[in-house]
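Just passing along the structure, written as structure tokens.
Yeah, one chain of the complex is gone here, protein chain that is, but the others are all in their spots.
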Amino acid sequence: MSDPNFSIDLAAAVLRIGTPLILAALGELILERSGVLNIGIEGVMLGGAFFGFWAGYASGSPYLGALAAMAVGAAFTLLLAALVLRVRADQIVAGMALNLVALGVSNTAFSIVKRGVTMAGNADNFRAPKFGALFPNLTQIPLLGPILCAQSVLTWAALFLVPVVWFYLQRSERGMELRAVGENPEAAAASGVDVRACRLKACLAAGLLGGLAGACLTLEFADTYAERCTAGRGFVALAAVVLGRYSTLGTAAACLFFGATFAAQDRFQAAGWSIAPELLQMLPYAATVCVLALSLRRNTGAPAALGKPYVR
Amino acid sequence: MDQFWVWPAAILGLILLVLVIVKLCGVEPRDAAALMGRAMQSPDFWGEVARRSAVLGLCGLSVVLSFRAGLFNIGAEGQLLAGAIAATAVATKIFGSETPWFVGMPLMVLAGCAAGACWSLLAGVLRVWKSVSEVISTLMLNLIAIWLLRYVVSYPQLLQEPGSNFSQGAPFVESLRFSRWGGTPFHTGVLLVPLILAAAQVFLFMTRGGLALRATGLNPVAARACGIRTLRLGLLTFGAAGALAGCAGAMGVMAQGYLPHALFPDYGYMAIAVALVAFLHPLAVLPSALFFGFLETAASTTQTAGVPNEVLFAIQGLVIVALLCRGVRLPGTKREDAPA
Partner (left out) sequence: MSAPENPAPALLCEGVSKRFGSNLALDGVNLRVAPGTIHALCGENGAGKSTLMNVVSGLLQADSGKVEIHGARAKFSSPLDAVAAGIGMVHQHFLLAEGLTVIENVELGRRGSPFGWRFKRREAEQALAVLSTETGLAVDPKARVADLPVGLRQRVEILKALSRGARILLLDEPTAVLAPPEVHTLFATLERLRASGRTIILITHKLAEVFALATEVTVLRRGKQVFADTLQGLTPAELAREMVGEAADIPAPVETVLGATVLEAAGLTAPGEHGTGLREATFTLRAGEILGVAGVEGNGQDELAGVLAGTHALKSGRIRFLEKDCAEVSVAGRVEAGLALIPSDRHHEGLVLDLSLAENLFLRGAAGAKGVEGAGAWPKRFTSAKDLNVVAASRLREFGVVPPEPALPAAALSGGNQQKVVIARELARSPKLLLACNPTRGLDVAAAAAVHARIVEAARKHGAAVLLISSDLDEVLHLSDSIAVLYAGRLKVLGSRGVERERVGRAMVGADLEPAPA
């Protein structure tokens, strides 16, 4: 365990595994700061995972795949937006419906496509092109090389997005309006902010980022799609926002923490600790519950109008 | 959305969509229909429908109670598994072949209820003491329970069948499992479900506690001002919802005869759809559960012909979307247009 390679390896793994969490959580953070709770994020991620995979496979380019994933993610979240903003449906139920629809559509489409591919005799080649290291020539650099330069463009995007989202929320006028909408939509409306349009744009952002997060799973981690490949990561991203007390840096840090619990699954085995693999798989979710249970403050830092429909 | 043609058009659209998907899967709709037709004539099919509907019914009732009390407890998935694990532990570790059925089986069910209630109360206590949203905690507990199940059936010291290569539990002795009726999957436990639903209907609409629960979900401020102990009620509801789902898990595993690697996947989430389609009425959960049970069994049946059974999820999601658009409101949502 004191092997420096182990630590470097672990750091790189945490960053890599945390990437989809960071992407999804940042999108969810923007949306929740505007006052909308989206528990359909798991379904959005899954949709992005499949359609990103399919587009990548069909086009041969992971970048096109990522773009398709983002588009599909946005489309799914627009469904939530329609339900919550137009029909003023309950946000939790709408989120659950979104999960079911996305799950059904993605997996059904997968079966259809897979069948077509299998019938064409191409089953072995049913793989998507992967994102590789962004700076493959620089991985020799000690420390920075393996940890950063060996990461894919998605990880760099996630790292880049953290300060961007922070700046947007804390230092930009639109971000300020968004935060006001989440705290007191009446006050924001009285100041001339279009509450619905603001929340709609936030939904879009959450969809784009959630879809991209899903693409990370099938275009970077693996190169195939499996039916349950999200494995609750969307919900973990939800928990990361709560754990990070609805701040950008806190959310990113929470995502890295949860990424570490996912990474620990393999590392513990390698380190010779004999913990049952199934218990290790539980670790991220159990850690979420424990950390939330142990948080000392009762004030969660949530936007005051989170979850409440806005009635003009 | 109140025009008369909306509902028939929607149903027609849904059927068309299913046909299209079936065709895309390379299955001739006529073949699929014939397959379904044949299947529906066999009593095995309907026994299977009953078996699955029973689980969906109890879990759906669990969701009904929670939602009526204003609690977003979506942990039926995990509570179901907790109940199954507890019942199996009791059956294989405590009881043996000498245990008569009238002792063993009720105790197994009780163990299932208790385990489900505890699993649910974890989320309940967190909500009351630490303001942890029960949405997140129950979601996490679901995922934990899934891995817990895989864990206990993978180790002989726990619940794995000794000497087996498969990750599954040891088969129960004859006296501790539901017998199949005429060889079909139908079992005695199924008959309990309508009774429980009727009892829940009586409770909810004919007793003090039921009125208190409904009032708390609709207007907790007024309920508290009338002296209703909303905090205690909330915890009791968490416990009751968990007990129902745990009971479903226990009975499910007693019908199966052993604890498998994965049990009733996603039934907890389907239960939410069941509850909403039943408009949160316990008696209406029966036809709603039967409807979804039928869809489930049909999906499994056509799966052998090549239609993926995830179509089912899409259908459920769209049903909920349609209901939401129709204006189905959960109790506890503020009335925006209250008269002054």
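Order of writing sets the chain letters: A and B. Residues in each chain are counted from 1.
Throughout what follows, a contact is a pair of C-beta atoms (placed from the backbone, for glycine too) under 8 Å apart; a residue touches a chain by one contact, two chains touch by 3 or more.
These numbers come from a predicted model, not from an experiment.
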{"item": "From A:Val84, A:Ala188 or A:Leu280, residue that would touch the chain that is not displayed", "value": "A:Ala188"}
{"item": "Subunit A residues that touch the omitted chain in the full complex", "value": "171-177, 179-180, 182-184, 186-188, 190-193, 303-304"}
{"item": "Residues of subunit B (touch criterion as defined above) contacting the omitted chain", "value": "202, 205-209, 211-212, 214-215, 218-219, 221-229, 331, 335, 338-340"}
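The rule is short, and it goes like this: only the chains that are shown with their structure count from here on.
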{"item": "Chain centre separation in whole Å, for subunit B relative to subunit A (CA means)", "value": "28"}
{"item": "Complex contacts: residues of subunit B adjacent to subunit A", "value": "21, 24-26, 72, 74, 122, 126, 130-133, 135-137, 139-141, 143-144, 147-148, 150-151, 154-155, 269, 272-273, 276, 306, 308, 310-318, 320-321, 324-325, 327, 329-330, 333, 336"}
{"item": "Touching residues (chain side subunit A, partner subunit B) in the complex", "value": "37, 39, 79, 83, 87-90, 92-94, 96-108, 110-112, 115-116, 119, 227, 231-232, 235, 238-239, 242, 276, 278-279, 281-282, 285-286, 288-289, 292-293, 295, 298, 300, 309, 311"}
